[in-house]
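Note that one protein chain is taken out, while the other chains of the complex remain in position.
Going in written order, the chains are labelled A and B, and every chain counts its residues from 1.
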Amino acid sequence: MSEVRKGYIRPVDFKHGHVDMTHGGGGRAMAQLIDELFMKAFDNTWLRQANDQAAFDVGAGRMVMATDSHVVSPLFFPGGDIGCLSVHGTINDVAMSGAVPLYLAAGFILEEGFPLADLKRVVESMAAAARDANVPVVTGDTKVVEKGKGDGVFITTTGVGVVPAGIDISGDRARPGDRILVSGTIGDHGVAIMSLRENLTFETTIRSDTAALHGLVAAMIAAAPRIHCLRDPTRGGLATTLNELASQSGYGMVIAEKRIPMNGQVEAACEFLGLDPLYVANEGKLIAICAAEDADALLAAMRAHPLGRDAAIIGEVIDDPHHFVQMDTSFGGRRVVDWLTGEQLPRIC
Amino acid sequence: MKYIDEFRDGDLARGIASAIAREARPGRSYNLMEFCGGHTHAISRYGLKDLLPANVHMIHGPGCPVCVLPIGRIDNAIALAARPQLILCTYADTMRVPASKGTSLLKAKAQGADIRMVYSSADAIRIAQENPTREVVFFAIGFETTTPPTAVAIVQALELGLPNFSVFCNHVLTPSAISNILESKEVRELGTVPLDGFIGPAHVSTVIGSQPYEYFAEEYQRPVVIAGFEPLDVMQAILMLVRQLNDGRAEVENEFTRAVTRDGNAKAKALVAEVFELRRSFEWRGLGEVPYSALKIKQKYAAFDAEARYGITYVSVPDNKACECGAILRGIKKPTDCKVFGTVCTPENPIGSCMVSSEGACAAHYTYGRFKDVALVTAAPDQVLEVVR
Partner (left out) sequence: MCLAIPARVVDLPEPGVALVDVGGVQKRISLALVEDVACGDYVIVHVGYALTRLDPEEAQRTLDIFAQAGLTDQEAA
């Protein structure tokens, strides 16, 4: 006769199991998933308290909060996945204010049928990213939607941080004469994702640049505390972000095409697919705008940091009632670089 | 990138630009049409207009296969995609073209139709092989450059025995479009659209060769210069056209000698002739019915012809009354002449096809050109940027 061990609970089958509606039901199945996956991966004092919220002291200074939802497809790509992307993205949004990111919250919407093996991979990637960045995920939530109503998994992350006194970084602070800097090559992430789409694959692997930038930002602020603007050019690319900053600040910009750092492979992939790299997303780069006299020190600090090795000064803020972003092309003319319209798709024509 | 970067050299551009300025005779107007959408794109993206003297005018032609695809044919494609279990494979260019009732392939996809963007007709064949129980239709568009790849796919489908694969053929022909423009009232009789010469398409010509244009040069007495796609190619072609017009010549010249010969690609042409034949007439968005301007699949390959297989009937759908794409495609009007340009009709919300494709005249003007209508602030930060590094 077989014996059933007392208190035995069958562990979650991460190898072959799938998300089902009970995982979002609030009952034992959900508790078990949270325990065996999320708690185990993120593991910190707040989560161990097993409350619905996390409590912490906040140091002096202004508090900064940012949130981001992540719906990327495919979920896994060279250089990263939706998990670490969601951690990096929110850490970066917080860091762009000059704040030191402190804590993260993560909400998951899981689609019924999503393989638990993939979920485990995503969560462990998130946990690793949070650990490497020293920004713990202290609270979270999980819901499940019916099959067909989600893309596998959607993740929303919210982050909080504190801005040290004396730091005032904001999109409206650019002034004529300021220099515009970019921390490295553009277009990597968007091309990596696009080239994974069915039927657009290359034999060459192009990697996403997803990274947490708060360490770089800290080094930059140490070298040039009076930085005016910081922003990461995610969706819509460099061009769209520059237009946002120009618009917010109420001035124009002129950049030089030949100064914009680009990975040769990303450039070539754009040629193949008919994409304009100025509009392609980045997930591990930032734009900085500072007074002319601070530019050299800022550039040096960026280049000294592993995430800023290819940093460059690409342009200048000018007085312009239209708030246009203009570019001196390598070809020798000047053209206006507009906001991205619609979504950039590959073309054959 | 070899054979790309060298043809984008700014110093050489200035040299050619000064030659054009020297040789274009004052008091004479040079009205040149670049037929091909890729050339429209190059002119816009590299700001070539800035490098031309005021009396050299570029007119955008209808060489954008997406722009000339009629609404009714997109409706047909959407209807195919709506069939249960059918997979529609398409180049990404067609996804956002506005069809009837505000739909598009992109919107149909959002509503659940299985529409897949492909880079190549070979991908459509692979999808058919991987999904033997599902019908797979390849939405074939394009001029003579893109037609041979479709021919290869159809022949392969026969050889591989792929009963679930078929092609919805919308291939169109360049010479017919050029004829249509030159035959239009405004050009031929009224002379209201001065058209002095053509920049011939680059990659179409690698397939068909330079020979087919000889008829136009002769019959209509207008020079044609076939040009590559890079900005230096376009500049050089403009210089060659200016010289021809000054000399009173009307010849076919080839600037794109590194890829185009007089006879073109015999193998590709033979394959196209094997699989396709001329349609008596085909509607072009903006141009109306154009005789002998498009291809259909031959009877021999009828098994792979989606029109035969699914009994597709074409219903012509007129453009929005406010849309001026027709006139713009023929070079009779400019984007700024259209009442809805930039207001109701934008790249986000395109009313007509000239705005959808990034090489359509309206999209090109919206993205690159409309700023010319405004006085730009000319600052010179270059000396500042030289300080660093």
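The rule is short, and it goes like this: a contact is a pair of C-beta atoms (placed from the backbone, for glycine too) under 8 Å apart; a residue touches a chain by one contact, two chains touch by 3 or more.
All figures in this text were calculated on a predicted structure; none of them were measured in a lab.
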item: Among B:A202, B:C338 or B:A361, residue touching the chain not depicted; value: B:A202
item: Which of B:S166, B:S210 or B:Q236 contacts the chain that the document leaves out; value: B:Q236
item: Among B:F143, B:F165 or B:F276, residue touching the chain not depicted; value: B:F143
item: Contact with the hidden chain (one of B:G47, B:P65 or B:G326); value: B:P65
item: Interface with the undisplayed chain - residues on subunit B; value: 1-4, 6-7, 9, 11-12, 14-16, 18-19, 22, 36-38, 63-65, 91, 119-123, 142-143, 145-146, 148-149, 152, 201-204, 206-207, 228-229, 232-233, 236, 239, 255, 257-259, 265, 267-268, 271, 359
item: Residues of subunit A (touch criterion as defined above) contacting the omitted chain; value: 202-204, 206, 264-265, 267-269, 271-272, 274, 347-349
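Just so it is clear, only the chains that are shown with their structure count from here on.
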item: In the complex with subunit A, residue positions of subunit B that touch it; value: 1, 4, 8, 10-11, 13-14, 37-38, 45-48, 50-51, 64-66, 91-93, 95-96, 116-120, 123, 142, 146, 231, 346-348, 357-359, 366-368, 371, 374, 376-379, 381-382, 384-385, 388
item: For the subunit A and subunit B complex, residues of the former touching the latter; value: 179, 197-200, 252, 254, 256, 259, 264, 267-268, 271, 273, 276, 292, 295-296, 299, 313, 315-316, 318-322, 324, 326, 328-336, 338, 341-342, 345-349
